[in-house]
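A single protein chain has been omitted from the complex, and every remaining protein chain is retained in its original position.
A, B, C, D, E, F and G are the chain letters, set down in written order, and residue numbers restart from 1 in every chain.
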Amino acid sequence: MDDRPLVIAGRTFRSRLILGTGKYRSMEDMVAAFEAAEVEMVTVALRRIDFDDPTKKTILDYIDRERYALLPNTAGCQTAEEAIRVAHLARAMGMSDWIKLEVIPDPKYLLPDPIGTLDAARQLVREGFVVLPYINDDPVLAKRLEDVGCATVMPLASPIGSGQGMVNFDQIRIIIEQARVPVVVDAGLGAPSDAALAMEIGADACLVNTAVALAGNPPLMARAIALGVQAGRLAFLAGRIPKKPYAAASSPLEGVVR
Amino acid sequence: MDDRPLVIAGRTFRSRLILGTGKYRSMEDMVAAFEAAEVEMVTVALRRIDFDDPTKKTILDYIDRERYALLPNTAGCQTAEEAIRVAHLARAMGMSDWIKLEVIPDPKYLLPDPIGTLDAARQLVREGFVVLPYINDDPVLAKRLEDVGCATVMPLASPIGSGQGMVNFDQIRIIIEQARVPVVVDAGLGAPSDAALAMEIGADACLVNTAVALAGNPPLMARAIALGVQAGRLAFLAGRIPKKPYAAASSPLEGVVR
Amino acid sequence: MDDRPLVIAGRTFRSRLILGTGKYRSMEDMVAAFEAAEVEMVTVALRRIDFDDPTKKTILDYIDRERYALLPNTAGCQTAEEAIRVAHLARAMGMSDWIKLEVIPDPKYLLPDPIGTLDAARQLVREGFVVLPYINDDPVLAKRLEDVGCATVMPLASPIGSGQGMVNFDQIRIIIEQARVPVVVDAGLGAPSDAALAMEIGADACLVNTAVALAGNPPLMARAIALGVQAGRLAFLAGRIPKKPYAAASSPLEGVVR
Amino acid sequence: MDDRPLVIAGRTFRSRLILGTGKYRSMEDMVAAFEAAEVEMVTVALRRIDFDDPTKKTILDYIDRERYALLPNTAGCQTAEEAIRVAHLARAMGMSDWIKLEVIPDPKYLLPDPIGTLDAARQLVREGFVVLPYINDDPVLAKRLEDVGCATVMPLASPIGSGQGMVNFDQIRIIIEQARVPVVVDAGLGAPSDAALAMEIGADACLVNTAVALAGNPPLMARAIALGVQAGRLAFLAGRIPKKPYAAASSPLEGVVR
Amino acid sequence: MIRLTINGKQRELEAPTPLLTFLERHGINPHVIAVEYNGEILRRERFSEITLREGDRVEIVHMVGGGAA
Amino acid sequence: MIRLTINGKQRELEAPTPLLTFLERHGINPHVIAVEYNGEILRRERFSEITLREGDRVEIVHMVGGGAA
Amino acid sequence: MIRLTINGKQRELEAPTPLLTFLERHGINPHVIAVEYNGEILRRERFSEITLREGDRVEIVHMVGGGAA
Partner (left out) sequence: MIRLTINGKQRELEAPTPLLTFLERHGINPHVIAVEYNGEILRRERFSEITLREGDRVEIVHMVGGGAA
C-alpha cells in the first residue's frame, strides 16, 4: 500500500512514531529501543551542566545524529517566558530550531497552560522556530495554535507517564477532524493498542516515552508500539467497518442443514 | 525476541491471527487478505449444495490448502444436536477433524448457548474431535469446557460483526488468567487496536472476519490487524507499564534553568 | 407519576432496591440503612450455628419481619447439589420459599456456574420454590432460566463487592431487552450512578450490599442508592434523549446581537 | 443528614441543580419541570426582539422570578467582545449582575474558546459581574479563571445537547480536586446517572437543559435528574467504597454447610 | 419620514419618536428589555430621555429560553 | 456418654438427648433454625420426635447476614 | 420416475441413480463434499455403494465462506 509520508514543517518522516529519551534504565536500552522502533526523531530536554560532576557523558554521546533528528523540549518550564528562554538556549546549540513547546505550571498532573502555551508559541513562531506545542484536549486551542503558525499540535492522550491511554479520545478526534497541521498524540500512551487507536482515528503520529523506557523490555516494547502505530495507520487508510449495535453473521444464512 | 509459538492441540502456528472466509466482496479480496495477513488457518462454514445452481465454484477452489489449514465451524446450528451433526459432516469431508463449535439460538445478537455448547463439546471431544468452542465471556463456562477437553476457548469480544471491540474486556481477562488452554478472542474485533488490546492482556490469538471482509480495503485491513496482533503479543512479552492515576515526568526534575 | 409496581412471583414491591445484610460494622448501621432506603426485602445467608458460642444473637433479632421480607441465598454453595440442600434448609425454617440461587465454584471472582445454576433452578422450581438465580451477563442463559420457570434473573454488573459498577452494561441491556421476567441487577454496584444507570436501561430492580455496608456512612449511602434507583426508574419512564455525536445548542440561533 | 448548602458568590442554594430554559416543547412543560426538580436558578439567553412579531410573550411572563433566580448567558457570542457586550445588556435589564459566560467560536461542537473566555472573565469580574464561565475540561484554565475572580467554573461533561454524559470524567475530577470555587458540571449530561456520577466525584452542582427539555416527559425527567443530583451528592458525603479488581463475598465464609 | 436601524434591520418611522412611545406602540414592557442606543447601553431611567431619530442604530433585546451556546 | 456429629464437629453428650432439650440447653430458639437429621431435613413439627443418639449426624443452621456469594 | 428429498427439497429422477452418477451429472467433485444418506453420514469410500432410490432423504453439503454464526 502506498501511504503519503508524514511531513512536518516541510520535513518528511517515514516513521510516524517519535520517542522520548527520558527514564531509560540504560543508554544501551535507549539506543536499542530507537533501532527496534526505527524512529527518525527523538525528544531531548535541556538542563544545567552539573559542575560538581561534569565528566558524566551527555546523551549526545549515545545518539547518532545522522540517524535521529533531535526535538528539544521546554520540559520544566512553568511560564511562557521560561519556555521562550529555553527555546533560545536550545537553538543556540546549533542542532535544531525545532522546539517541543511545554508550558506546565501543574506539578501533579503535568497539564499544560493554554494561555502561556499560546503566548510562547506566537512569539517563537515569529522568531522562526518550528513550534510543536504540547496541549490538553482542547480543539479550539488547537485551532488557535494552528492559526499562529505552529507546525503541529500535540494533544495529550492522558497524563504524562500515566499509561492510561486514550482517555481524551473524543476531543482528540475532534482536534484531528478540524486540524490542517499534523496532529501528534502525546503523553499517556501505555501500549500498542493505545497508539493504534490514536492512528485509527486519523492522528498523524504518536510520541511515546515512559511506556517504552520503563517497560520490562524497552526495545521489545518499542518494536511493539512501532507496530501498533503502523497497524493503526494502515487501518485508517484501509477504512474500518462502522460499529453496529447488533450482530451480523459472517457465515451465510441460507443452506443451513436442518 | 523469541516468542514461543502458538500451539493448539499439538499443532504449531507462527501466526496468531485466524481469519474467517465470509462476506468478502470477491474471492480475490479474500485470498489477498490471507496473504497480506500471513495467516495459517481460516474458518469455513458448511452449507447444502444448491442443485438449482450447482456449477458455482466452491470456496475450496480458491483456498490453497497446502498453505491454509481449514477450521470448519458449526455456524447456523441452534442446538447441540445440530452442531454435532454438522461436525460429523465436516469430518466426513476428510479435510479436518477440528471444529469451531457454535451453538447459537439467538438470531439478533448471535450469542452462544452455554448449555448446548458444553453438551456438544463433551460429546465431540469423546468422538475425537479437536473442539474450539465459541463462548460468551463466562470464565466458569470456559473452565468447564477446558475440563471436558476442548483445545481452546474462544470468548467473544462483542457481538459478531458489530465491530464494537473489546466490550467484554474484564471477563476475558479473567478467562485468560484462569485458562490452561489457548484463549482465542473471537467476534466483534473491529480494528487493530482491538486485536492488540486482546493480545496485550495475554490472549493467545484472535479470530477476525467481518472487520477485514467489509473494510474499505480488505487486504490492507488484514495486514493492519495482523500487525496489531503482533504488536499486542510483543507488548505482552515486553511487559507494559502499570496504569497510574497521576502523571510522572519523563524529563528530569533537577537542573531546570530558572 | 404513576409507575406500575415491581411484581415478583405475584408479590408486589413499591421499592425497587433490595439490600443485603452482610458486612455491616454494626446491626444498628444495618437497620438504619434499611430504614433510610425504605427497602421491603433483604437477603440473608444460612450458616451453621456455632455451638462453641451459641448465645450470640441471630440476625433475625434485628430484622423486623413484618416490615422486611427475607430472601435467603445459597451463598457458599459450589455445586447444584449443595445449593439445593441449602434451599431445602432455608424453606424448612418456615419463613420463605423464595431462594436467591447462587452456585459459585470460583473463589477469586465469585462468578456463578451457568450449568449448575440451571440444573439447581430446574429442580427447585419443580419443588415449588420461587427461584431468583444469580447469573453472569449471559442473555441466552437468562432465557433458559426464564424458560424453566425462574421468577427473575439477577445478572451481575461486575464482580461481587468490587464496586466496579456496570461493567457488563452491554449484555445486561440485552438481557433486559429479551426478558419476560423481572431483571434484578446484582453485584458490583458501587454508587448511585451505577444503580441509576441499571434502571435507566430498564432493569426492574437492583440488589446492593457491600456498597452500602462498607460505605463511610451506610445509612446515608443506602439513602443515596435508593434515590439513584428511583432516579433511574423515573428516567426510564420519562424517556431519555438519544446520544448524539455532535453538539446542539439549547439557546436559539436567531436573534443574536452582532 | 446535614449537608452544607451550595454557596455561589455569597448566595445560598438548597438545590444543586440548575436548569436551562431552551428547547421545551411548551412553556407549561418548562414550568412543570422547574417545579418537579425544585430548582432555584435557571439560565436564560438574550436575543433581539422581533419587531415583525413583537407581541409574542417573553419567557419572563412564565417564570416566577420570586421563585427562580435568572442566570443570563452569553450564548451565541463567538468573541470576548461580543460576550462582554451581551453581559452589559443583561445587566442593564436590572435583573441580575450574574452572567454565565460563553465564548464559543465553534458551531459544530460548541466548544468554548479558552483565551476569549479568560479575557472576558477578567474584564467582567473587574466590572463587578458575578462570572460563571463555561469551559472545556482544562484544569489549568479552571485555575486561571478562579485566579481572576470567577465565582465558579463550569466544565462541560460532553458536547452541549449530545447527551453523551461524563465523557470528560477524568479531567473534571482533576478540576474538582484543585478548585477552591464551586464546580458546576455543564453540558452533555443526558440522564440521572450522569448527574449522579458528577456529584459523586465532588461536583458542587449540575446544569442541565436538553436532557430535560427534549425528554419524552420533561417534568418527569427533571424530577429524575434532580433525584440523581441528590443521590450523587449524598453518596459523596457518605463516602463510597473503593473499586477493587477482584470480588469479595458479602456473605460470611465460615459455617457453610458442607 | 426618518430611517434608522433597529436590531440590525432598516426601519422607517413617520417622524422622530420617543423611545418609550415606540416601545408602547409595539406593546413592549420597558421593564423586561435592554436598549443599546448608538453604541451606548442605557440604564432604564434614561429611556424617557431618548428620542429615535434619523440614522440611529438601536438594539432592543429581551430574555428568551436558553441553556448553553 | 454418646458421640455424635453436630455441624461437622464431633461432640459428646452424657446420654441420648431430645433435640428440643439440646436446643434449649444452648439457648437456641427452635423457630429460627433448620435441622437436618441424619441426612433428612426436618419440618419443625417433627423436632419434638427427635432424640440425639450415638453416631447421629446433625446440621443445625440459622440465618446470618449475607448478600451474595 | 422416482421421488426423493435432496437437501430438503423434493426432487425427481428418471430412475434409481448411483450417487456418483448423480454428482457427476451435476458437475460436483466428490472430494469436496459430505453426504448424509437416510440419516447416515457416509465415508467417501462408500459413495460408490450408494444408489439414490424412491423416498431417500439425502443431504449433500460443501464448504462455503464463513467466519462465525
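One rule holds in what follows: a residue touches a chain if its C-beta (ideal position, glycine included) is under 8 Å from a C-beta of that chain, and two chains touch if they have at least 3 such contacts.
Just so it is clear, the structure is predicted and the values come from calculations on it, not from any experiment.
A.B. asks: Which of the visible chains would the unseen chain be in contact with across the whole complex?
C.D. replies: Displayed chains contacted by the hidden chain, ordered by label: A, B.
A.B. asks: Check the options A:136, A:210, A:230 or A:251 and report the residue that touches the missing chain.
C.D. replies: Touches the omitted chain: A:210.
A.B. asks: For a quick check of understanding: of A:46, A:80, A:120 or A:166, which residue touches the chain that isn't displayed?
C.D. replies: From the options A:46, A:80, A:120 or A:166, the contact with the absent chain belongs to A:46.
A.B. asks: Taking the full complex into account, find the residue in A:6, A:142 or A:160 that is in contact with the omitted chain.
C.D. replies: Considering all chains, including the one not shown, the answer is A:160.
A.B. asks: In the full complex, which bits of subunit B touch the chain not displayed? Write them out.
C.D. replies: Those residues of subunit B that touch the unshown chain are 247, 249-252, 255, 257-258.
A.B. asks: Tell me where the left-out chain touches subunit A, residue by residue.
C.D. replies: Given the touch definition above, subunit A has residues 19-24, 30, 43-51, 54-55, 58-60, 70, 72-73, 75-76, 85, 88-90, 92-95, 100, 102, 104, 110, 134, 160-161, 186-187, 207-210, 213 touching the missing chain.
One rule holds in what follows: only the chains that are shown with their structure count from here on.
A.B. asks: Compute the shortest path length in steps from subunit C to subunit G over the network of touching chains.
C.D. replies: Each step joins two touching chains, and the minimum needed here is 2.
A.B. asks: So which pair out of C-E, D-E or A-G basically repeats C-F, with more than half the contacts the same?
C.D. replies: Checked against C-F: the matching pair is D-E.
A.B. asks: Would you mind telling me which chain pair, A-G or D-E, is linked by more contacting C-beta pairs?
C.D. replies: It is D-E, judged by the count of C-beta pairs in contact.
A.B. asks: Report the inter-centroid distance (CA atoms only) between subunit D and subunit G in whole Å.
C.D. replies: 71
A.B. asks: Rounded to a whole Å, what is the gap between the Cα centroids of subunit D and subunit F?
C.D. replies: Averaging C-alpha atoms per chain gives centres 62 Å apart.
A.B. asks: If a residue has to touch 2 or more other chains to count, which residues of subunit C qualify?
C.D. replies: 20, 22-23, 45-48, 50, 73, 75-76, 85, 89, 109-111, 160-161, 164, 209-210, 213, 247, 249-252, 255, 257-258
A.B. asks: Would you mind listing the residues of subunit F that make contact with two or more other chains?
C.D. replies: Where subunit F meets two or more other chains at a single residue, that happens at 7-8, 36, 59, 61, 64-69.
A.B. asks: Name the touching chain pairs, would you?
C.D. replies: So, checking each combination of chains, I get A-B, A-D, A-G, B-C, B-G, C-D, C-E, C-F, D-E, D-F as the touching pairs.
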